[in-house]
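Only one protein chain is missing from this complex, and each of the others stays in its spot.
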Amino acid sequence: MVALIMGQINRHAEQVTATVLSNKRVGQYHQILLNVGEVVKHCKPGNFVAINVGGPSSAMVLRRAFAISRISDRGEYGGTMELIVAPHGSGSKWLISQPEGAHIDLVAPLGTPFGIPTNPVRALLIGGGYGSAPLFGLAELLKSRGCRVDMILGASAAAKIYAPLEGKRSVSSLKIYTEDGSTGIMGRVTDPLEQLIADGEVDVIYSCGPMGMLAAISTIAKRNEIVHQCAVEESMACGIGICMTCVLPIKGGDGNITMVRSCIDGPVMDGELVLWDQVGQPQ
Amino acid sequence: MVALIMGQINRHAEQVTATVLSNKRVGQYHQILLNVGEVVKHCKPGNFVAINVGGPSSAMVLRRAFAISRISDRGEYGGTMELIVAPHGSGSKWLISQPEGAHIDLVAPLGTPFGIPTNPVRALLIGGGYGSAPLFGLAELLKSRGCRVDMILGASAAAKIYAPLEGKRSVSSLKIYTEDGSTGIMGRVTDPLEQLIADGEVDVIYSCGPMGMLAAISTIAKRNEIVHQCAVEESMACGIGICMTCVLPIKGGDGNITMVRSCIDGPVMDGELVLWDQVGQPQ
Amino acid sequence: MSVELDFSTSFGNAWFPLPVFTASGCASSGRELSQFFPLNEIGGVVTKSIMIKPRLGRPTPRMAETPSGMLNSIGLQGPGIDAFLANDIPWLVSTGARVIVSIAGETVEEYAVLARKLRSVTGLSAVEVNISCPNVENRGQVFACHPESARAVIEGVRRTLGGDLPIIAKLSPDVTDIAAIAREVVDAGADGLALINTLLGMVINTSTMRPHLGGKTGGLSGPAIRPVAVRAIYQVHEALPHIPILGMGGVRNGSDAFEMVLAGASGISVGTASFSDPLATVRIQRELAQLLVEKGFTSLRQAIGFAHRDDEVNGE
Partner (left out) sequence: MSVELDFSTSFGNAWFPLPVFTASGCASSGRELSQFFPLNEIGGVVTKSIMIKPRLGRPTPRMAETPSGMLNSIGLQGPGIDAFLANDIPWLVSTGARVIVSIAGETVEEYAVLARKLRSVTGLSAVEVNISCPNVENRGQVFACHPESARAVIEGVRRTLGGDLPIIAKLSPDVTDIAAIAREVVDAGADGLALINTLLGMVINTSTMRPHLGGKTGGLSGPAIRPVAVRAIYQVHEALPHIPILGMGGVRNGSDAFEMVLAGASGISVGTASFSDPLATVRIQRELAQLLVEKGFTSLRQAIGFAHRDDEVNGE
């Protein structure tokens, strides 16, 4: 696994101007393909990008963070990167309204990647909402290393499940859970987890999604002594480690709490180390 | 002439959503044609519009004022309005970047129109830079009332002269002055003024352009007792008479100074009443 | 709305069926806005601060746009109280609008004189006392900046006005401790507080390399200052939970207004937003009503200061 508390910015991070190659609506999300050039070579599953939103006279002064969904450094455009964007507030809405050809100012790659096991293992990938975005690229990579990849996706409703056809190819199994039962099984991604682990189907869990989901998975993983790498999501003002807004409480080596920056020591973290019950609590 | 100090907002002013029909570069300016609907019926030469700029998450909180260049209430689109926009700061640059089909939030018509004489007179129209924009519509109107219309346009350089071909048709004569001589005569619009007046060619002067130009014309008009209607340009925060930022010092009836709002008691004012030397001076 | 919402509010003994008002200086005397909506469809019109004598105000330029805000330096241009009472008020009252007159003076005495003139005027709902004005008797320092001068103005107005018309004291955010000033003016007889006036700011014109505004400094308003306004409202409501607050400062939509209500505002004034949207006041009022209903409130009153609900429990 990757070292967790490096306290160092991704050494490949740079500011680039990307061009929108396509922008398609997929369910409640937008799939945005960007031409980003050379930088793609250093992007790994789990990394994210930080995007300037709103144009030159925007009232929005902070970048927005988006997970890198998939990358390609071949093809007619050179390096391309795909983002899956949920319309949330004004920044994401601006982004999904960008037409083909628009220029996007982004900093990439940022943060830690998912750690890739050196031996083939049985990996369970769990995604919540747009949290599935980086998991398909991860699945491909794991598969290419001989891992077996199972995937569970969950969301409140069908339109919030992101599971592209191409992506499904890289997984051995895919289960979908929705809270309203509008697609897949009615329930939550954590429902089948204990059983799968008991059945010996899981060596390592990779997850990405809402913090509550990550916390719940962490509890189960810890109880069952399964390694759990999760990509967290805290409000970030800078994305490059200089503002200290994105911190999470971590169990330090000495047993004390440490507040680490999730933009450089994350987003991918060891779920066991995060003190989930203390996130957002006064110290 | 129109009453000058009415202290009342243009009674036809309303907020409308306009659609960009075309947006063309003309010299240093952009000629923007808007579909504005019914409101066009109440727009007169001299009136202006106030436009929201920058879109929903813009840091620009104030509307921008633009003179109505020409209007048409016939044609395939219903009421249309043309604006001539000079790229200046972020607001005007946003406006000139709006593509065909974009929606524009505008308030129109605003302010006082040029007063139209009841008898046919010899009218001299003087425009500086984009200040010529409203003069062509005015020229057509004056011509339709049997007036003779001469026009003098001036600017620092050729690219800042706005004089469309169609517009030229409505004037009997057109002289152009540029400070660098890059087109027309080298000099200023005021250079030939005394002589034209002395020659008995001018009953009334209409002007629109930079404040310095209007002041200079006013001095000459006053000395020669020629009526001078000028469209002024002060910084405006609201355009509808509620903020008191756009004021100009006027000689009141009692000889005292009055500060009138140029957005509702202007932009067209009696040049003789404006206390030009006190504009921007502490009272 | 299908759900019943009690949208009324009070400042002292003045009851208003609706809670969103214009902000002083951002609606002149209401005439212009009345072309865009009927003035009796909002909480009320707060008029531009009026002084005793006619005033020409500051030289132009009087405004500068700033990021998400603007500076103004109008310098209280106006016709003087007599012309104002003769021309503007009767018209305004005739529209059925509820009227809050804002007054401004250069001495404690001037405020009292203004209050005396208002005593006999019919149709007024309240008086807003703009104490963010330079005190000519004390090196031009703003009344609202010092507890003593703030208190003196409100005491004078209270005494002269008699007991009927509610007084809303309008405070400046440019102070070290706004809750302390609030306490003084309430103690001196204010029935409510208007929070906040503009922040003192400046823009230098990089072409002329001089202060851009004719008056050099100006008042900063608009969305840029909203976090400061919300904080001031929150602090003052915490200190004086029973004093109604007229909240303002960068309110642009219903959600902004709701934020202020949750922080402790009993009513909202809309200023700068009217410059870009003449319908802002009615629109914001409508949006606020919708939000209250969506959140399950059946009256505005329930929501006032709701963001403080943990305070008693947690201590802090």
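Going in written order, the chains are labelled A, B and C, and every chain counts its residues from 1.
Simple rule for what comes next: a residue touches a chain if its C-beta (ideal position, glycine included) is under 8 Å from a C-beta of that chain, and two chains touch if they have at least 3 such contacts.
No experiment lies behind these values; they were computed from the predicted model shown.
Seen in the complete assembly, the chain not on display touches A, B, C. Of the listed positions C:G69, C:P166, C:G189 or C:P244, the one in contact with the omitted chain in the full complex is C:G69.
For the chain missing from the display, the contacting residue among C:A14, C:V203 or C:A289 is C:V203, taking the whole complex into account. Touching the chain that is not shown, out of A:Q8, A:S22 or A:S97: A:Q8 (per the contact rule at the top). Contact with the undisplayed chain is limited, among A:V20, A:I185, A:I220 or A:V279, to A:V279. Mapped onto subunit C, the interface with the missing chain covers residues 64, 66-69, 71, 145-146, 174-177, 199-204, 206, 209-211, 216-218, 220, 222-228, 230-231, 234, 250, 255, 258-259, 262-263, 291, 295, 306-307, 309-310, 316. Touching the omitted chain from subunit B are residues 59. Panel shows subunit A; residues 8-9, 11, 13-15, 52, 59-63, 107, 234-249, 257, 259, 264, 279-283 of it touch the chain omitted from the view.
The working rule: only the chains that are shown with their structure count from here on.
Both subunit B and subunit C are touched by A. Farthest from subunit A, judged by the mean position of CA atoms in each chain, is B.
We define each chain's centre as the mean of its Cα atoms; on that basis subunit B and subunit C are separated by 36 Å. For subunit B, the set of residues that touch two or more other chains comprises 59-60.
The set of subunit C residues that touch two or more partner chains comprises 67-68, 223.
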